[in-house]
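What follows is a set of notes on a single structure, which appears directly below.
Here the complex is missing a single protein chain, while all its other protein chains stay put.
For chain A:
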Amino acid sequence: MSQTSTAPVATGSSASGGPRGTRRTGRTGRLARWAPWACFAGAAVVVGVLWPLFDLNVALFVLYTVVLGTLAVYLLTRTVEGSRQATDRLVTCLVVSAFGLAMVPLVSLVWEVVSRGAARLDGEFFNSSLVGIVGEGGGAYHAIMGTLVITALTTLISVPIGLMTAIFLVEYARGRLKRAITFLVDVMTGIPSIVAGLFAYALFAIFFGPGIRLGIMGAIALSVLMIPVVVRSAEEVLKLVPNELREASYALGVPKWRTIVKVVVPTSIAGLGTGVTLAIARVVGETAPLLITLGITNATNLDPFDGRMATLPVYAYYQLTQPGVPPQFATDRAWTAALVLIILVMGLNVVARLISRFFAPKSGR
């Protein structure tokens, strides 16, 4: 039941007095802005005092502090400001806690990889392969180059196919054909990566016999995973081009295909670049298909048509599972390879943002 204060003094707001509000005006009071923080601080103090008594650890400390603090904020706001504000603050606390919870694995992951991978982040790691290395030393030059070659090849295959499919879907397709293609693309986005790898392997095994390992097979497997991502994002971007631009071009007597090539695609080039970059970032770390199509090698091989190649994810896998004796050196190399992969993906994301900013149609005066 809402309570409007009819006391002559209350005009709905009281000066934010002491930290616990003025009880006199009851539910139309206002808490100080730092009151919620004070509640959490108080809760932290209480739990901290109880820590040695109940043998807590850091995680439990944080948990109890958050729970106690939320409870305190809710009750305090309810008594001073009213039930609506109290619910508001409660939900804010819950949402922020959920965010914090979601951040924990991310931060923990980055911390782990950086702290363990930084050990081998040296010149030798980037300059040498594993040829002749037993134990200490060695690097991942062959794996890094392999990743770059395979990714470039995958992009070369996927982007034209994906882009043209998207253009077909947006500009030409109608009715049943469009629905069918959209459905198939959606199915492709869900293909497990190992299945894509098996497909590429089976395809080449038909022609070259079992046991075949080629760089191009890995590129094909990754293309199966990358094409639907490119199609989806390109389609969204192309649909955003306003129809009046196409009409303006048609009205000038420009044929449809030229309109697409010279008006629609350039207008959406920023979004297309971003979409492609993010699609690359998605496939660059796929391990399963590369395990069965590329295998691993210790030497540098840059020819995708000539046998096994090393790639960063598979390199990390083998360094961890077949480390040799003593295992510490291989494990270090594996962690550094993982760190390089993360840096690569982050770099691609940054590039995507830069593309989006620099190539967007300008409207300066």
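Everything that follows uses one rule, which is that contacts are C-beta pairs under 8 Å (C-beta built on N, C-alpha and C of every residue); 3 or more make two chains touch, one makes a residue touch a chain; residues count from 1.
We take it that contacts and distances are computed from a predicted model.
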**Report entry** Protein name, per the UniProt record, of whichever chain is missing from view ("Anti-sigma factor", "Putative ABC transport system ATP-binding protein", "Phosphate ABC transporter, ATPase subunit" or "NADH-quinone oxidoreductase subunit K")
**Finding:** "Phosphate ABC transporter, ATPase subunit"
Query - Touch criterion as defined above, residue of A:S129, A:S233, A:T267 or A:T293 at the omitted chain - result: A:T267
Report summary line: Checked against the full complex, the residue among A:G48, A:P160, A:P255 or A:G347 that touches the missing chain is A:P255
Query - For chain A, the residues touching the chain missing from this view - result: 174, 242, 244-255, 258-259, 262-263, 266-267, 269, 361-365
